[in-house]
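Apart from one protein chain that is not included, each protein chain of the complex appears where it belongs.
Lettered A, B, C and D in written order, each chain numbered from 1.
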Amino acid sequence: MSGNPYQDDRGNRDLSITNPKGIGEIDGTRKSGAARPAPGGPFLIGEAMTGGYGRGADILHGCTIAVEKGQIAVIVGPNGAGKSTAMKAVFGMLDLRAGHVRLDGEDITALTPQARVAKGMAFVPQTNNIFTSLTVQENLEMGAFLRDDDFRGTMEQVFELFPILRDKRRQPAGELSGGQRQQVAVGRALMTRPKVLMLDEPTAGVSPIVMDELFDRIIEVARTGISILMVEQNARQALEIADKGYVLVQGGNAFAGTGKELLADAEVRRSFLGG
Amino acid sequence: MDLLNAIVALSNFVLIPAIAYGSQLALGALGVTLIYGILRFSNFAHGDTMAFGTMSAILFTWWLQSLGVSLGPLPTALLAIPAGIAGAAALVLLTDRGVYRFYRAQKAKPVILVIVSMGVMFIYNGVVRLIVGPGDQNFADGERFLISARTFRDLTGLEEGLAIRTTQALTVVTAVIVVALLFWFLNRTRTGKSMRAYSDNEDLALLSGINPERVVLVTWLIVAALATVAGVLYGLDKTFKPFTYFQLLLPIFASAIVGGLGNPIGAIAGGFIVAFSEVGITYAWKKVLNHALPESLAPDGLVQLLSTDYKFAVSFVILVIVLLFRPTGLFRGKSV
Amino acid sequence: MNPSVRTWVMFALVSALILGTGFFQSWNSALLILNMGLVSAVMALGVNLQWGIAGLFNVGVMGFVALGGLAVVLISVPPVTEAWAAGGGRLIGALLLGLAVIAAAVQAWKRLSGVLRGWAMAGLLIVGFFVYRAVLDPAVEAIESVNPAATGYLGGLGLPVLLSWPVGGLLAAGAAWVIGKTALGLRSDYLAIATLGIAEIVIAILKAEDWLARGVKNVIGLPRPVPYEIDLQNDPAFVDRAAGFGLDATTASTVYVKLGYSVLFAAVLIVLLVLAQLALKSPWGRMMRAIRDNETAARAMGKNVTARHLQVFVLGSAICGIAGAMMTTLDGQLTPISYQPLRFTFLVWVMVIVGGSGNNLGAVLGGFLIWFLWVQVEPFGQWIMTVVTSGMADGNALKAHLLDSVQHMRLLTMGVILLLVLRFSPRGLLPER
Amino acid sequence: MIRVDNLHRHFGGFRAVDGASLEIAKGSITGLVGPNGAGKTTLFNVIAGALPPTSGRVYMDGEDITGLPPHELFHKGLLRTFQIAHEFSSMTCRENLMMVPGGQSGETLWNAWIGRGRIAREEAVLLKKADEVLDFLTISHLKDERAGNLSGGQKKLLELGRTMMVDAKIVFLDEVGAGVNRTLLNTIGDAILRLNKERGYTFCMIEHDMDFIGRLCDPVIVMAEGHVLAKGTIEEIKANEQVIEAYLGTGLKNKDQVGA
Partner (left out) sequence: GSHATEAKIGVILGFTGPIESLTPMMADSAELAMKEVNESGKFLDGVTLVPVRADSTCVDSAAATAAAERLVTTDGVVAIMGADCSGVTGAILANVAVANGIPMVSPSATSPALSTAEDNGLFFRTAPSDARQGVVLAEILKARGINEVAVTYSNSDYGKGLADSFAAAYAEMGGSITLNAPHEDNKADYSAEIAALASAGGEALMVLGYADSGGRGMIQASVDTGAFDVFGLGDGMYGDALVDALGGSMEDSFGAVPWSEGDGADAFKTITDAAGINGESSFTRESYDAAALIALAMAKGGEATSAAVAANLLDVANAPGEPILPGELGKALEILAAGGDIDYVGASSVELIGPGEAAGSYRYYEIKDGGYSTVEFK
């Protein structure tokens, strides 16, 4: 409950009049602002971002996250540090009070999330990241919603990347196991043919074998020239494949460096990587 | 021969009326269920939306009739349906702009929207009466019957008659077409799929580049169309009166919920269940049994399970039973 | 604005509206609005208890109000002895039999298991139904044939009418208990549709069962807890005293009677309001707020959420029942067809929302304000339309149409007020906190 | 204290808890670890009555408590906290604590109307206790703050505080440490130890912080894919190949090497 009087349902759970399933948090009625040219700098950067949810307190305090083309950047940090929030901020899902987001030479701070999708960003949220009632194939089609061209090629690629999805393409995605769901989620994001792929804890709830598999796939995706920005709890593995790592603590950058550097840093290891 | 009479009597008084009434309810319930599935609240203003759409169609029908336009044996009002839909669409879109959109931006909880829809219901209620008045409006023309009971009797020589009204046939045909179109639209077209996606997960739909406002707009348009079609068919079959349309809300809600809110198939099934239970459970079987059974066994009494006083109770009792044993309605599983 | 200042200002405003009616229209009108305002406030209090405090969406207020009305007949009307003699005993027997059948069916469902269970229950119900009807129908026929034009029902107990108010509450509470047990016991709530349906069923029973309260033929001339105007007018002492105040007997008697009701109603409202406030400001209220904030956590902290919801639902409905009995007493008659959802369910909701969900004083305020508008929109609308159309030619069709349609402004106004308040003051005129 | 017997909890076709059997000894602080999605929280939910099991039994002190609703379990002395804090957001911290104890006479309406004096006395006692707990948790400056406005860590503390308002027999803690800063976590650890020693609480806690687990817990149970993978002391667990494979990962070996 955020104190917004319009969101006060007084604990009503009456399913005969309200349908709570699938309600979102992003305001879809907003009109998008314009992107302004801002040449130079990294391929994608959320720079000195400060802001929080609604009228609540700030959660991010001057947080900066960047990723270069075709590289993998990983954000780690304790629970509640604001990792997911930072991702959402980069994606325009919350209002920044200060800071900018720039993508490929443009300042996109004013853009709505929808507009950012059109600009080539894709996002896989931490939870609720598939359409459970749609079939796997429809999930992928939804990923390609903005594309007018023939996306069958891309779908083929996704099926090659995640062969299990091909077998299950007519099955409602809600019936899949956690790991398979995660694959659908990533596949859906890839269908947009993004320039940047943002993943929030893609390996959460995924068995270790699938996790390794996912990491391999992520590296493969990066090799095709797509930049990857992800949050990971399995920090160790993630940092091993990361070109760049960020440690967030309480909404601010605590450490930054290449994955190897962070892994080697004793302080980081002790405080955040469990040893 | 007697068995034939029994079948004809049953068809004439139970099957055909219930199918037609069921189709009308189903069309209404589809509108309610779509809003529930996609906009996530039960729209108390739906009955009055139907009234407004029908009223628009009626006004246009009158104008057409005054021009001497006619469809021959079919009611002229069919020509006016697009105008009615346009009227209803204008109304709901205006309402969405002025009322609902604000709450969407606020990410208001659905129950708030339910209350808002109560306010809208009051307003629609007043607006329709202000424009067309509270009275009965008869706008049906053309042939009333495909086959009337008398004709049927003369034709077949049976004792019992069988009547099929043009409007009944139209209702069923239209309902089938509309439902087929809707299913095709939801399951096959890009926009339709995007609506299902939005219904499933708003945020993810937005992250896939689906414009939520467009989904909402299309939903309202479909709802306006469904409401108007349902309202006009109903009005042609029976009669138009604003108060009656408000009262329709109850069986429509019952239908949508019995079937499983948010599920189009459920809405249709629910419509028929309510219609059949209203007509069937209070049916007096005397006539049918008289035909079907030998003279000696023919019943004295009416053989009526429940008097018609309680026909509305029937649909709610069924509703409660369904909810007790299948809390999500008959068809959950797949929603919109 | 400071909440308590706001409360004062708002109540002052409503008082001013009612006083204004007194000054500009008549004191009789003002008192009448006050009286129905008091009744409405009690209804709103009941709904507020359910929605404001527990988030329960009751769309069947009408049914509970009607049950309260029924109580007035059952308690205050003298018994119709011929009817009792004709079939009273058999009828009571049939009703008990019906209850026994239901109880047996429920037991069968609970005790048995497997396929047998469903069949046993269905069998019991079906056989029981026919036996029940076989006993009931002749009794009903006998009762209803006793002078149908004037009686044709069992009548009541002939007790003081004031007793019917708590009994109305009990009747409503009983119905609410059954509904709540069913709808709140499901895996998730289906209260709204259940109440919507039950309200219709209650009204259907009231209309169809003539032996109970004459069905649609209405029971009129119910006893009053206050004197009759005519008696006062014929009472020289009263006339003298009225003259002492400089009032004519008619005005004095009508005002006196209305004041009598006002005092009774105000007493009920104040008692209920005090009880509600005490409850809200106690650990009970704290528990209810906790449940509203987070049901799961409240359960984990040992609170029986379902039982609390049931309790609040029953209490709120009981209050609606009391209000219904008060209203029927004020009307002096029970007319089943007068129970319409728009008036008795949705309008009460408007009162609660506009007043301020969760705030008992808000609900009371909403009751008064909305009732005032419900009554006064008509003359205001007429006046406005007259002004608006004054420029138009006399024969103008639009003018005639507008003037003829003023009555429909009432619904429109209610809708507009509800939407405006929701939009600009979403917590209502007197917010909860 | 608690015995879980071949417990299953399925969501549709998905087996979140898939034949878990375990035992929590009286007076112990049992750690429950396992990869994300192993079914730990679901297991908690089933034990604590928030979810009915698909099959299997749960016993508490030999009594079958399977499927009892949470509020009854609470009165039997079984408490739990939530992974995602479940505070009563519109109420103050103090009220959050004061509402916890069961059997308050003011919670029945009748007493609320006529037993004001008794309620006032009870409330005074509750208030004192709540303030003590807030003090203990170092958040007494927040006692009149709405709980919804607290930080994640503070909410976690408040959750723990609720368990301290009553005499619990066993407390299930779901990731108390997550989102709590390290110094505070040590305080919480101390509190848990004290409650365990002084008041005899039994704890079962889900935690991902192996240091924290190592400091408090004996034994440690590891869950994976809905069933129990291993049980033992922290050392045994850390050395268990299966556990390393499924949960701890090879990183831990590296650490040991570095540390050595």
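The rule is simple: a contact is a pair of C-beta atoms (placed from the backbone, for glycine too) under 8 Å apart; a residue touches a chain by one contact, two chains touch by 3 or more.
Note that this is a predicted model, so its numbers are computed, not measured.
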Where does the absent chain touch, in terms of which shown chains it meets?
-> B, C
May I ask which residue of C:Gly215, C:Gly302 or C:Gly367 touches the chain that does not appear here?
-> C:Gly215
Among C:Asn48, C:Ser76, C:Ser253 or C:Asn359, which residue is in contact with the omitted chain in the full complex?
-> C:Ser253
Tell me, which residues in chain B touch the chain that this view leaves out?
-> 9, 12-14, 17-18, 21, 24, 129, 133-136, 138, 144-145, 148-150, 152-153, 161, 163, 165, 234, 238-239, 241, 243-244, 247-248, 251, 275, 278-279, 282-288, 302, 304, 307-309, 311
Mind listing the chain C residues that contact the chain we can't see here?
-> 24-29, 32-33, 36, 39, 148-150, 152, 207-208, 210, 215-218, 220-221, 228-230, 250, 253-254, 257, 327, 330-333, 335, 337-340, 343, 374-375, 378-379, 382, 404, 407-408, 410-411
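In the analysis below, only the chains that are shown with their structure count from here on.
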Name the chain whose C-alpha centroid is most distant from the C-alpha centroid of chain D.
-> B
Chain A to chain D: how many Å between their CA centres?
-> 30
Which chain B residues reach two or more other chains?
-> 42, 111-112, 114, 257, 327
Going by residue number, chain C touches two or more other chains at 55, 57, 188, 190, 192-194, 292-294, 426
Hey, which residues of chain C end up touching chain A in the complex?
-> 51-57, 188-194, 291-295, 357-358, 426-427, 431
Chain B contacts chain A in the complex at 36-37, 40-42, 101, 103-112, 114, 190, 193-194, 196-197, 199-213, 257, 261-262, 327-328, 334-336
Sites on chain D touched by chain A in the complex = 12-14, 35-37, 89-90, 148-149, 151-153, 175, 178-179, 181-182, 208-211, 225, 245-246, 249, 251-252, 255, 259
